[in-house]
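Every protein chain of the complex appears in place save one, which is left out.
In order of appearance the chains are A, B and C, and numbering begins at 1 in each one.
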Amino acid sequence: MSPASASTPSAARPTRVAVLGAAGRMGAAACRAVEDADDLELVARIGRGDDLTAVADAGAEVAIDLTVPSATADNVAWLIDHGIHAVVGTTGWTEESLEGLRERLAGAEGVGVGVLIAPNFAIGAVLAMRFAEVAARYYDSAEIIEMHHENKLDAPSGTARHTAAAIARGRAAAGLGPVPDATEKDPDGARGAVVDGIHVHAVRQRGLVAHEVVQFGGVGEQFVLRHDSFDRISFMPGVLLGVREVASHPGLTVGLDGFMDLG
Amino acid sequence: MSPASASTPSAARPTRVAVLGAAGRMGAAACRAVEDADDLELVARIGRGDDLTAVADAGAEVAIDLTVPSATADNVAWLIDHGIHAVVGTTGWTEESLEGLRERLAGAEGVGVGVLIAPNFAIGAVLAMRFAEVAARYYDSAEIIEMHHENKLDAPSGTARHTAAAIARGRAAAGLGPVPDATEKDPDGARGAVVDGIHVHAVRQRGLVAHEVVQFGGVGEQFVLRHDSFDRISFMPGVLLGVREVASHPGLTVGLDGFMDLG
Amino acid sequence: MSPASASTPSAARPTRVAVLGAAGRMGAAACRAVEDADDLELVARIGRGDDLTAVADAGAEVAIDLTVPSATADNVAWLIDHGIHAVVGTTGWTEESLEGLRERLAGAEGVGVGVLIAPNFAIGAVLAMRFAEVAARYYDSAEIIEMHHENKLDAPSGTARHTAAAIARGRAAAGLGPVPDATEKDPDGARGAVVDGIHVHAVRQRGLVAHEVVQFGGVGEQFVLRHDSFDRISFMPGVLLGVREVASHPGLTVGLDGFMDLG
Partner (left out) sequence: MSPASASTPSAARPTRVAVLGAAGRMGAAACRAVEDADDLELVARIGRGDDLTAVADAGAEVAIDLTVPSATADNVAWLIDHGIHAVVGTTGWTEESLEGLRERLAGAEGVGVGVLIAPNFAIGAVLAMRFAEVAARYYDSAEIIEMHHENKLDAPSGTARHTAAAIARGRAAAGLGPVPDATEKDPDGARGAVVDGIHVHAVRQRGLVAHEVVQFGGVGEQFVLRHDSFDRISFMPGVLLGVREVASHPGLTVGLDGFMDLG
């Protein structure tokens, strides 16, 4: 934050942010991103075993939770009870635990508190998913190719599965049937996985990070959406978007797209 | 199909369609597309010099105008006066001639008549433009590469110019300034054209038809939209979409996106 | 061929060409391509059931065989016996039938006759295969994505299988082991087919024709080869290259690359 704006009494006061899970790789990147943002101030770094009281003591208005599945539910409950908005990137939330959150947010302490649970902070992945659902209505064919580094353990990626579901929703809304495919002979499984009726291919390649290509085809044309994450730092604009918007979205929001203007 | 016709016992009665400019390449393709569609019936093919009376005599409900800039305004005026919906792909419309259309549609004869003026019937190009405007809000960098066959006379393409304008609108809405670019030395103009602040590159290559790539960049990531037209037949789904929707959109619509569900 | 060059007595005399299988789609395209070439003259179109004598009677120097597997071996034997060079695109040749060809070419009639058997006339596919073998030596990872129209019956394509074999040869020559791949969980087969140790993915999409992408990866980098056939006319430059070169390559050549300068 620049000294000049810091001296203005008005709206320029930066938002006070705490990071939970600050010692992890994502957490450390989030700390740096908050520090580098003029409109945000990092007031607490909480590691494993640290007392959450420090978050309240530091006067945090928003907390970023990048901890582990076993800790995140308790963390968020505590934050709600203390009137602190939460931006949560930790996975492991179930429909049941989300329902618990909704109840707590509807209670006395939760009034006015905003919680964002975002399984994917990559803005580009969110855009790809949304655009895929829209484009799917207009094309006969749709396929997904996801590409990751050679150390990824599972295939296909969760993002690819979610994108396939989005395409299936778009096709259903448009009354489209199965994708056309005349394959009769595929002894080695070259046509890949089928997720919600959509073929999904997973490439594993040294030097890559996380990439998704969605291809749509109609007579005489092709439409392609592609998102490339070259570095985990690419998640930070999504994290900061969440931090900046969460206070003006009281209650529970699932998915970063809830804070984006995708109209 | 309009609610009115849906209520008839034989809901399957096809919509009666006339094609103006039926002898041209686009017109001939449109005739074939209408003939191939189960829910449409081709009732008149009008060529240069043919009397428009045949359109009304044939009982056409919708007319597709794929004629020439010098004829299209008179054609559409005649269609409105005869209560026939119009789907127009002919270029050459000005703000003034569009205003004339609006007035005629607001008049006695025009009530309930729908007119679609679509400079681009490629659904993929329309999607690319809309998605580009949305994505532009979230990325620091944006550039366009359009690629066409070697016989194209002008560069860049009109679609690329429109896409640049859409990106500029998206950036302005998000309060983004100029794209970052440290270029100091570019003696031969490799950075291409600048349209509305966006760099646009035009490739001319034998074997290609009409292609557009829009690239967005942020720290550690890239987002890409690509549309490939391999054949002019790719315009036909857009033409048919217009024919099917125009009756339920009385008044003037400019741009195929007005009939699409892009939310 | 232009009248002017036809009147010169010297090298400008066009080569006399016959097309066998002239009524098929590939054959008809070959006839047009020969007619359009200044240095070639189409002297015979042979269809199913026509007598091959017409080829000799017309004074053909080179014959293009684009017939069917059951006919091609007899056709080529006849051409050799009549001292006519052959360019063969028909599939179905076995090691045994090729060996028979070699013997006949080594006999009295075969001296000086050139025969090219080319399973793939797409110059780009030949380039991609050769370059893939070379590049494979220098990268840890290699994968193939082939993409075709939705009516293709088999997966993966023959070209993709040949390319996988070429990559495997390149890796073996460089002493490379298996491609790195940590996948532990792939319940739906998203990793695709494995051909000669190389993962191959097959996309089927309306609007596409025949496309191949070969991706190589190393630490911090990627190298990609891509070939797109938008139209079967793209095979014609390869056919004409064969016709022009076959007379100067006596004996049997298998693969168009034998006539190309790929050094």
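To be clear about the criterion, a residue touches a chain if its C-beta (ideal position, glycine included) is under 8 Å from a C-beta of that chain, and two chains touch if they have at least 3 such contacts.
Since we're looking at a predicted model, the values are computed, not measured.
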Touching the absent chain when the full complex is considered, from B:74, B:99 or B:150: B:150
Among B:166, B:208, B:225 or B:256, the residue in touch with the chain that has been omitted: B:208
Full-complex contact with the absent chain, from C:54, C:77 or C:127: C:127
Residues from subunit B at the interface with the omitted partner, ascending: 139-141, 143, 145-147, 150-156, 160, 179-186, 188-195, 199-208, 215-222
Those residues of subunit C which, in the complete complex, touch the missing chain: 122-124, 127-128, 131, 134-135, 137-138, 216, 218-234, 236-237, 260-263
Positions on subunit A contacted by the hidden chain, ascending: 207, 209, 230, 234
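Going forward, only the chains that are shown with their structure count from here on.
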Busiest interface, counted in C-beta pairs: A-C
Turn needed to bring subunit A onto subunit B - CA fit, degrees, nearest 5: 180
Chain centre separation (subunit B, subunit C; CA means) in Å: 40
Centroid spacing, where centroids are CA-atom means, of subunit A and subunit C in whole angstrom: 47
Residues of subunit A touching at least two other chains: 216, 218-222
